[in-house]
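Pasting in a structure now, in structure tokens, and then I'll have a few things to ask.
The chains shown are only part of the set, and none of them has been moved.
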Amino acid sequence: MATVSLKKLTKRYGNIGIVHGIDLDIADREFIALVGPSGCGKSTTLRMIAGLEEISAGSIEIGGRIVNDLPPRSRNISMVFQSYALYPHMTVRENLGFSLKIAGAAREEMDRRVAEASAILGLDTLLDRRPSQLSGGQRQRVAMGRAIVRDPDVFLFDEPLSNLDAKLRTQMRTEIKKLHAKVQSTVIYVTHDQVEAMTLADRIVIMRDGHIEQVGTPDEVFRRPATRFVAGFIGSPPMNLHEATVDDGQLVFASGEKLPLPAQFKTNVATGDRVVFGLRPDDIYPTGHGISSGGVADVHQIELPITVTEPLGNETLVFVEFNGTDCVSRMLNPRPLRPGERVAMSLDLSQAHLFAAETGKTLRS
Amino acid sequence: MKGFKPSAPFLLLLPAFIVLAAVVVVPLLLSLYSSFTPFRLTKPETFFVFVGLRNYLSILANTDFWWAFGRTVLLLTIALNLEMLLGLGLAMLVEKATRGQRILRTLMMFPMMFSPILVGFQFKFMFNDNIGLVNNALQSLGITQDAIPWLIEGHLAFIAISIAEIWSSTAIFAILILAGLLAMPKEPIEAARVDGCTPWQTFRYVTWPFVMPFAYIAMTIRSLDVARAYDIVKIMTDGGPAGRTELLWTLVARTAYSDGRMGMANAMAYFSILLSIAFTVYFFNKLAAARTQIGAEW
Amino acid sequence: MDENSSARLKRRLLGIVHRIGLFLAMLTICLPGLWIVLSSLRPTVEIMAKPPVWIPQEISFDAYVSMFSGIGKGGIPVIEYFRNSLIISVTSTIIAVAIGMAGGYAFARYRFRGKSSVFLGLMLTRTVPGIALSLPLFFLYVRLGIIDTHFGLILAYVALNVPFTIWLIDGFFRQVPKDLAEAAQIDGCTRWQAFWQVEFPLAGPGIASAAIFAFLTCWNEFALASQLTRSVSAKTLPVGLLDYTAEFTIDWRGMCALAVVMIIPALTLTYIVQKHLVGGLTSGAVKG
Amino acid sequence: GDLPGKFEGVTVDVKLIGGQQYEKLYERIPEWEKATGAKVNILTKKNGFDIDKELKSDIASGSTNWCVGWNHSSFAPQYTGLYTDLSKLLPKEEIDAFVPSTIKAATIDGKLEMLPRAQFDVSALYYQKSLYENADNKTKFKAKYGYDLVPPDSWKEVTDQAEFFANPPNFYGTQFAGKEEAINGRFYEMVVAEGGEYLDKDGKPVFNSEAGIRALDWFVNLYKAKAVPAGTTNYLWDDLGQGFASGTVAINLDWPGWAGFFNDPKSSKVAGNVGVKVAPKGSSGKRTGWSGFHGFSVTENCPHKEAAASLVWWLTNEDSQKLEAAAGPLPTRTAVWDWDLKQAENDPYKKEVLSAFQEEAKHAFAVPQTPEWIEISNAVYPELQAAILGDKTSKQALDEAAAKATQILQDAGKL
């Protein structure tokens, strides 16, 4: 039993509000990814849940029990700190085993668990070093290891893989998944890596300036972003967003360019509404560069000039000029494209998004 | 010396070397020499009479000296340990205080501002068996009807001296440890709390290892900074009565100036240096070990 | 909830216990001091009374008045002593801390051969008891003609404090993350600039505590001062304290009054310097 | 003949005892400067023990070319060769104006090493008068001891009365200084009063005689009977003075310097109730009378001995002594004694004090004139304490003390 529920959770430093009364219910064994721009209050939220930061208002329940005033040790959580917070005076082995030692675990049990964690994290050869003798990534792995040797009610991970290389990160992702499947813990996972958030989380919480913008499954937040902010934040490269005015079934952009109003929004807007039109890079592609989309495509053809292409190895970003600014399209293996060349592009309007320009709220019903 | 380019640490340490050489090393050699003479203050010519190890040999046979030696070790051990414990406690109490830190810290250092001479007088008056504050208080409170001879009875005198010494010097530990506490990083403490440590465990496994080097430095400093203790003891009992509280320092000082037997006193002093060296080396090793533990390199 | 309120209660209780502990500790620390202050204001007959007089019956500033009044009227040259003490203590503290910073920095930041032996050796110079030192020092000073001068005492006190300040300050420099000095050097600092701009401010608490320690040691030092000074032109306050002791008597009230006069500036200076004792200076500096 | 003389341009370096009670006298120095044209340069002003330390350091380091030094009869014998013979520098009639016994005590190996100032110290008996006036006390005492309760005239009576008055921990019969030279001095005078000798005429320690044991037993018995404060072995002069002033001690053998203190309501609870009497006799009929005095000396290496001697004379001349004596201390010039007594005519307490001390001065005797006196004291007093505290018997303690003292004298080449 380790549901976590935040009620009007608020944090202020003096007069500066940092977290503005957020509400969140996390089910037992749920894996929650917490994402948001730098400085939006993710770490602060985790630290409040851990009991390291006093809460200014609201309450926190873990496993149905209000823990507002309980010290961290009574909350049975384990945490990976963004700054690692390793014990500099202990070896890697001691760092890993410390919480078990405190819990009074038997020697063998401790050794076994430390060995297990260090194997997962590739720290075997480093067990007798001190943190000061490790590389940045190795330190981060120790921080990770310190959390995963335990079976807490709740895991709090604060960007635990940010300093690891892509390969190791993929590996670790799998290990975290396994771990979560094995131990019966609830996980709150802060990350800037969307692949991590998408692959690991049951639900994603998107924060912004101390507020929650949207809570939803990875698919939901990706496909049905609730706000313009979420739309722009989730997905890499980000969604193309352009302001437009609705005019008789058409979207009119500042540059004068026009697009038909996507069918799914027809009933929700009226002429004269100021909206933001959004389209993911995947949904713009050179006509003929066939992608057999799973859904019903509502493709609009338009010819646009190429500004630049950016090959990323396994995919290429193509920037085209639309509405006076860059608009990015993402594709695998395009043919060579020269800047300035005008290309017929297909816009899959069935995948388009519209948001109210004022509030930023989605116009999807 | 052309082309000789001294290294940075050498240059940085040079002022220290110069001062110490001038003020400590030269006099030290002089007094070392004089410990091999029957030098008497009032007979300068004796400075040039060399008697080899005679002073040292007679010290070896001097049971009073060895008693004083043992008592000094005991006092140092007891006082230093208690001071450290109390100093640590005091530092933590003050560090935890949320309000009035500045005042508290200043008050905490209050005893350091008392000249040891004054401390000596003060505690001598306080422990006076007849009109002393302590006995007066005990009698007024009805705890005892006797005039407890604090400065007479061997153990009590030892206790009284220790109390004076501890009162006056705990602050030194407290301030040094407090500075150590302030300098330590806070993240590991948070980590420990999350790892399930009780406040005591946090202290034991995280705070203490960080503060330990400072505690050992304070220990070393205090074990050497005997002037304080000397002044206090000198005034409170001057080793008496009947030599019951005789310490190395009072013995050496009396031999040196009252008796004027400087050569002998210096020989005794060099024996006591052995003691100090032992203490210093001991604490140094502890310090080095504590340092390696927190990952500081040598 | 129960658990929370009990946790809250426990915290509040701990807070109270903490306050009581603090209060008791401060009481033990301050009472003997207050007794001295009180003694300076009470007639001897009350201080030494039997049965004891707990509540002061009569408060007077006679001791202070006479201390500052002319010679022969119970006055002692407080002003001169005070001046000497201040000059000597402050100067020697500044020098000792400066040398200590240089040395401490050398130990904390450089590797060199024989480092630990030098480090230990420094301290061993302090194993010499004052007795074995004071007479040869006196010889030396007489020969150099610096007996009974400020300079002589300053020199002695610097030597007295240097090993301590080096040890202490070294310890605090070690607590300053190396990365910061490195960053400063990358930013174009010489080692010297890096030291002043970055490491020195961050070792502040340590340096402040070393300074307080050194200052109070000098301020209260008696053995060497009594050996190396002789007249009002160099005698310091602790030596002056003994002006209140005569062959057969001691004027305890006068001594207490002088003690108060001694303590007040020390208290003030300490109060000023202790503001540098702040925690968490390096937090936020480095990750990991 | 023509004191103070003229010493234009001469500078005299001096080392003086510090302490406010002496400052009055030093105010006369400028007058001397004016009269002689010389300058006085005060090198040192510190308390007696520290001057002693400093003088020894000076001797050791050979820096003795200053001129005038404070001196004390107990310390003086140690400074062999430091001071010059003043009788060669000053007219005889000036020297004769001093009390002869003090001049004798100031003469070491035939050299008059110092001129005594009006700081003569010998102890008399202070007591609380009311105790002796109390009728109840009188009858009870008489019943117990078979003789009248009057201020004691023998040390035996002191013992009886002390035991009689004692009511520890609130009240004690008497007290004695318990450490360092203080107890050794007290023991010394008691040995003399018991008819013994401390050092014999060859300078050999003989205080472990029968008389010595009787003398020490006096201390031991009082302590055992709890007639003295338990802490007495740690007491020095100030503790004694404060003790008596606090009104918790009946009888107190003490120095003249305390007389004013004891009778001053600001400092003493027994003010107005203090009686003073000449020190009691020992079993030999001799009174105790260990004495000492302050003085000034001129160094052998002084470049201006004449001027220095003039200054010493100035500080100890009749005017100076009157000045000092007016504040309480005892003079060392016969003429000043007379003057002093006359001054006290209207002050019965002062008169009582002065007559007691004048009487006492007749019985005064100095410490044995050996440079090793202080060193012997340091060796002997722990043994005395050991006997008093019951760690050793008096005989054991004294035998050991004598052995140590003998050793010291042998080491010094005196035996």
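By letter and in written order, the chains are A, B, C and D; residue numbering begins at 1 in each of them.
The rule is simple: a residue touches a chain if its C-beta (ideal position, glycine included) is under 8 Å from a C-beta of that chain, and two chains touch if they have at least 3 such contacts.
Only a predicted model underlies this, so the values are computations on that prediction, with no experimental measurement involved.
*Asks:* Can you tell me the subunit counts for the whole thing, written with the labels shown?
*Replies:* A x2, B x1, C x1, D x1
In the analysis below, only the chains that are shown with their structure count from here on.
*Asks:* Using only Cα atoms to place each chain's centre, name the chain farthest from subunit D.
*Replies:* The chain lying farthest from subunit D is A.
*Asks:* Would you mind telling me which chain pair, B-D or A-C, is linked by more contacting C-beta pairs?
*Replies:* By number of C-beta pairs in contact, B-D is the larger.
*Asks:* Could you work out how far the Cα centre of subunit A sits from that of subunit C, in whole Å?
*Replies:* The answer is 56 Å.
*Asks:* Please report how many Å separate the Cα centroid of subunit A from that of subunit D, as a whole number.
*Replies:* Spacing between the chain centres: roughly 93 Å.
*Asks:* Could you give the separation in Å between the centres of subunit A and subunit B, each centre being the mean of its C-alpha atoms?
*Replies:* For subunit A versus subunit B, the centre distance works out to 59 Å.
*Asks:* Two-or-more-chain contact residues of subunit A, please, as numbers and ranges.
*Replies:* Touching at least two other chains: 71, 83-84, 86, 131.
*Asks:* Return the residues of subunit C touching two or more other chains; collapse runs of consecutive numbers into ranges.
*Replies:* 48-51, 135, 139, 242, 250, 252
*Asks:* Once bound in the complex, which stretches of subunit C touch subunit B?
*Replies:* Interface residues on the subunit C side: 18, 21-22, 25-26, 28-30, 32-33, 35-36, 47-52, 54, 98-100, 102-103, 105-107, 110-112, 115-116, 118-120, 122-133, 135-137, 139-140, 155-156, 158-160, 162-164, 166-168, 171-172, 174-175, 191, 203, 205-206, 208-209, 212-213, 216-217, 219-223, 237-238, 241-242, 250, 252, 255, 259, 262-263, 266-267, 270-271, 274-275, 277-283.
*Asks:* Which subunit D residues qualify as touching subunit C in the complex?
*Replies:* The touching residues are 15, 18-21, 23-24, 26-27, 42-48, 50, 53-54, 57, 60-61, 63, 72, 121, 170, 237-238, 241-243, 245-248, 255, 257-258, 261, 265-269, 294.
*Asks:* Help me check something: in the complex, which residues belonging to subunit A touch subunit C?
*Replies:* Residue list for subunit A touching subunit C: 65-71, 74, 82-84, 86, 131, 136, 139-140.
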